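To start, the structure itself, in structure tokens.
Just one protein chain is left out here, and the rest sit where they should.
Chain naming follows the written order as A, B and C, and within any one chain the residues start at number 1.
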Amino acid sequence: MGSLRGQLLPPVLAIAFAALLCTITLLISGANPGSALAAMVGQVGEGTTAVDIVNSASVYYLAALAVAIGFQMNLFNIGVEGQYRLAAVVAAVVGGAVALPTGVHAAFIIVVAALVGAAYAAIPAILKVTRNVHEVISTIMLNAIAAGIIAFMIRDDMFGVLRGNNISTAEIASSGWVPGVPLGGYGTLFGLAFLAVAVGIGYWVLMNRTRFGFELRAAGESPTAATAGGVNAKRMILVSMLLSGGVAGLVAMPELLGRDHTYLMTSPAGYGFTGIAIALLGRNHPAGIAFGALLWAFLDKSAVALDNVGVPKEIVTIMQGSIVLSVVVAYAVVRRFELRAEQRRVGQKLGGAEPAAATAGGAS
Amino acid sequence: MNLVTTSSAEPNPSAGPMTEPAPAPRRRVPGWLSAMLWVAIAITVVSTTSYFTGLPELTSSGTVQTALRLALPIMLAGLGGLWAERAGVINIGLEGMMIMGTWGAAWGGYQWGPWAGMLAAAVFGALGGLVHAVATITFNVNHIVSGVAINLLGAGVTKYLSTLIFAPISQNPRESPAVPKFDTFSVQPLTDWLRSLEDLQRVGISDVAGILRGLLINVSPLTLIAILLVPVSFFVLWRSPFGLRLRSCGENPVAAESLGVNVYRYKYLAVTASGALAGLGGAALVLQHGQPGYLEGQTGGRGFIGLAAMIFGNWRPGGLLGGAALFGYTDGLQLRRGEETVHALLYGAVLFLVALAIFQLIRRRWLPMVIAGASAGLLYALYWYTDELPEQLTPYAPHFLTLIVLAVAAQRLRPPAAIGATYRKGEGG
Amino acid sequence: MTTPTPTGTDAGADPGGGATAVVLSGITKRFPGVVANDNVCLTVRRGEVHALCGENGAGKSTLMKTLYGMQQPDEGTIEINGEQVHFRSPADAIAAGIGMVHQHFMLADNLTVLENVVLGAESAHGIGGRARRRVAELARQTGFDLAPDLLVERLGVADRQRVEILKVLYRGARIVILDEPTAVLVPQEVEDLFASVRAMREQGYTFLFISHKLDEVRAIADSITVIRRGTTVGTADPATVTNRQLAEMMVGTELPSPQTRESVVTDRAVLELRGLTLRAEGDGRELLHDLDLTVRAGEILGIAGVEGNGQTELVETIMGIRRASAGRILLSGKDITRVGTLARREAGIGYVPEDRHRYGLLLTQPLWWNRILGYQTRRPTARRGWLDRAGARQDTERIVRDFDVRTPGIEVAAAALSGGNQQKLIVGRELSGDPVLLIASHPTRGVDVGAQALIWEQIKDARAAGLAVLLISADLDELLGLSDTIKVMLRGRLVAEADPKTVTPEELGAAMTGAAGDRDAKKDGAADHQEPGEGGDR
Partner (left out) sequence: KDAGRRGSVGGQAAACKLADKPELIPGLIATTTATGERIDGSHLRVGLAFDVGGRGDESFNDAAAAGIDRAKEELGITDVREVTASHQESEDVKQSRLRQLAQDGFNPIIAVGFSYADSLEAVAPEFPNVRFALVDATVEGAPNVTPLLFSEEQGSFLVGVAAAYKSRNCHVGFVGGVETPLIQKFEAGFLQGAKAAAPDIRVDVKYLTSAGDFSGFNDPEKATHSTRGLLDRGADVIYQAAGGSGKGVFAAVDDADGAMAIGVDSDQYKQKNLAAYRDVIITSMLKRVDVGVVDFLRAVAKNDLSAMPDVLNLKENGVDYATSGGKLDDIEDVLEAYKSQIIAGNIEVRDRPGA
């Protein structure tokens, strides 16, 4: 299924289907789908929403890439959630404690975050490699434990600072900030949105152009064949998990260095789980993930717009769920449809006993 | 004869054929016996700890009751996972199905009483399961994608339904009105006697009495049904033709198909049952004595923990019961008494590790022995030099413990062979 | 060996006269991009052994799966015992008395023998004691020594096949399809199988038999149908037809012979094993015991042995997939015992694994991506950590050309190729980059005669150029024809050495199963690890 139609048709179908589903739901509850749609579309032009969407998408994009790296290796890293949160806290604490020149400071914080993410991912990786502990179960546990460690760290007798009724880490000096791109009334684009783009490109190059990516994908597809081909599958588990954790460590950086400059008790959690959904939506492809991240961010912001016009905003969650489901269903349906079509074509072409040349399956 | 025997000095080697899996010649302990053994070990460790740390709380009937109540939803979700995954379908959507279950339980319970609530919970969970089945079985969608989507859908749909149906009654879109609960029962004369034993505070006897009493008082029909579902699941899955067919779909669906098994049907049944079980897990958060009803977000990741318990239990009902019990017990301890008891658990862990080290010593497996021994020493030092653990970390004691047990026990987990694989009729082989 | 009594209701009704058991007419089956069966017609008389011959991908398995209800034909009709039938699933076919032993075993590894046998036929005797007694009875009748509660994953290939046959018998099938049943068996086992088949034929069973080994086909079959590129091209009488004629019907080429040309063995040792020992990870049993072995440049050293006697372990230890417990491995004098698989490959070892799907290929990836596997650090497929995609593509084109890989292009996923073509691709890949040593495990298993000849040719050419080859094969003709020296492996030891010019297959077979008359010892060994208490409930 290499055709462009095969790639683009499913998401379109899926979004249409999800929209239909939500329309019905809205009608049942007596809301006006037309005004809901108008509000959702209209919000993009209003105020800073468009830029906010891109900003959020950059965060989601990093989370989804982190998840996707694991997927390439057939590792299900649910732990991105815990990894990014812990990395954010440690980076905020360290960043708030050191004084470094502008630029170096920010770079230092980013490196710390990546290292912490990788280090926390190393735990499930090592447990898997040495003790054969399933990564799903260990990362579920570690996500919860990360919450405890964070709570411990932001205690006001540890590294926390009381801010009224909130707690935060010490504010990072301005030398550690990453300035955004001001777009006037449209808001400010995170400077680290470009980091997300860079990581996406790096991910693509790594997976498709390097020996490392080859070994990773080979080990993900068939650990046995990869081993026979000289790939150390255990090492690949370790490395890909560290890499995944490293990228996970970056997830909170656009917000931390571009807007908040401190980690708050109320800083949102859940990006890791969003990342899973988006990585799946984007089929682990960097461009697909980018599309998924933007769509997700758009839907997220729609909640505000819908709430404003009195439409139940829960519809957004329903929409996100049904889009994920219908996108993948649509891919399956379209793939089967194309296969059928090809079958018919070949059947007509090979009237006689031509050599049976298979053309099924396609390059990824 | 042109054959030159090169190793004539060797007598005929007596070893068996060299196929790769290790055919260990030792006899296997039957399942029920090893389960009893584990239970005995656990009770011994806990009551010894209770004795040495002076905390009767560790084995009090109250703790055990709490553990049971906390373990139930996890266990039911785990059973749900078991049914689906034994048929080859990964079910990460348990959480969403459980949420559907809580809503269904509250709705059915509010309208027609607890039994209807339980039924509604199962039906709502099963609906979630059905969606998962359609996506994964009919459309061959990646199982994890579908599961993630179901978690989102479960949360969204229940929020939406609550706004629609509960809000006008409870004035609160996030919760249901009060729901009638199941009555509870106690095994009367016996529990009174156990109570007197427990109150004696004698080592061993009182511990066992406390544990037994905790299991025998305030039992609701839902608790009973849930516990019974464990052996029922075992017998259905392992001792009935239906179960054999169902499991064969998770091991090698093409082989099953080649023997005339309708793989689709069994997978559908399994995943729907899985949803129903997860839904019951939701009911266990709504219909038990003292529970307020549906509340948005009340499942709090128990579906995931259930999945973890199932993996912990090596895709077996007994094992997952153990996983859920371990989790419920530790969580119960930390909730009831917090820092002190969790600190005492350190002591229990030391005892356990020492036992493990001795066991490895007998089996002459040096590395595991050294690791177990060293960890025991480390934990003991930690126990000795601290009075309590940071309170921020105690709520996560169950998670720590699960992780540590897994890492130490290093069991050889054996998931069903065809788990997560796509299957399409007539295209296999 | 005794024979099973038929369990069908019409037992012995027809001693094998003119009545037809199966008539397939005009069967057409299309897959995306392939017409697997094109208007195939086939008539099988009741009580005969009917052989199907054809190249890889000719459509034999597809035809049989259609007959067995696993695939629905696009066109055509099926008649069983004179009645037209329509099978919607194997359940219908089983009800009509058809059983099939698949080319790729259809067994669930994690279920017990008993469970595998009774699965789908629970209504006959349940899954408990009665079923167990029935299975034991069948096993006794057929002389199969199988513990019903053993997990199938612990069985070797021959035992697995026995389970497959039990499955068929348990269902009381009267028409039995055997798809390449002999590919994994040693001569004695083949003889046992044939004895059973003959005896059952006498009882009125009908067999459809598929094999690439033409001698076997002629030995067992009552009639032969040849399929080429999805259509029936003719029938033959096994009594009169020769291998050459059969082969020509199948492919239109000459029957190849594995006969080696002049010996080109040098005295330069390429691979040396010194006291190589391997212990199992869990319980420390010795899988390989103190092996000494030398393969010289220009030499093909063949290893004979019943599967499961350590050949796999030997190969994997040489490749560095397993770590030797003791002893040394030398490649051209350099000690490689401690280095990893990749380093060994870079040092010049090529590796044709026994299971191409699991160890040889990335099935969903295009051919050129598969070309890189094992060569991800070397030219022409890579350069300093970066993949050389153009180079990989070019070299894949070369392999496709030189090794006659039949494919529409190199962007096709490896899974889309037929087994023979997949194998040619692997052999081509492993002979790239001038290896000094080739480790070839069953290089032509399940491969049709044409591809087989080509692979032999390539191996011989490389040998002539100084390549050392360690050949493991269950195909004794291949072993005898290609090898300069043969060693026999039994229970992790090299127990005998033979000269391929003079030794007979029967002598080899005797050595492989542990000196003649010693077969009881093996049975005892097999009983060792059958653990009675082991149900599915651990």
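Note that a contact is a pair of C-beta atoms (placed from the backbone, for glycine too) under 8 Å apart; a residue touches a chain by one contact, two chains touch by 3 or more.
The structure displayed is predicted, hence computed values, not measured ones.
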Note: the excluded chain touches shown chains A, B
Among the options B:41, B:134, B:167 or B:408, which residue touches the chain absent from this view?
B:167
Which positions on chain B touch the chain that was left off?
60, 62, 66, 69-70, 167, 170-175, 177-178, 183-186, 217-218, 285, 289-292, 295-298, 300-301, 331-332, 335-338, 391-392, 395
Just checking the interface: what residues of chain A touch the absent partner chain?
46-49, 52, 55-56, 59, 147-148, 150-152, 154-156, 162-167, 255, 259-260, 264-266, 268-270, 300-301, 303-305, 307-308, 313
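Note that in this section only the chains that are shown with their structure count from here on.
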Using CA atom means as chain centres, which chain is nearest the centre of all the protein shown?
B
Farthest chain relative to chain A (centres taken as mean CA coordinates):
C
Cα centroid separation, chain A vs chain C, in Å, comes to 45
Just how far, in Å, is the C-alpha centre of chain C from the one of chain B?
42
For chain A paired with chain B, centre-to-centre distance based on mean C-alpha positions, whole Å
30
Per the contact definition, I'd like the list of chain C residues that touch chain A in the complex.
30-36, 38, 57, 59, 228-231, 319, 321, 340-346, 351, 353, 358-366, 369, 372-374, 376-377, 382, 385-387, 389, 406-409, 411-413, 415-418
Quick one: which bits of chain A touch chain B in the complex? Just the residue numbers, please.
25, 28-29, 76, 78, 127, 131-134, 136-138, 140-142, 144-145, 147-149, 151-152, 155, 273, 276-277, 280, 312, 314-322, 324-325, 328-329, 332-333
Interface residues, chain B side, partner chain A - complex
92, 131, 135, 139-142, 144-146, 148-157, 159-160, 163-164, 301, 304-305, 307-308, 311-312, 390, 392-393, 395-396, 399-400, 402-403, 406-407, 410, 412-413
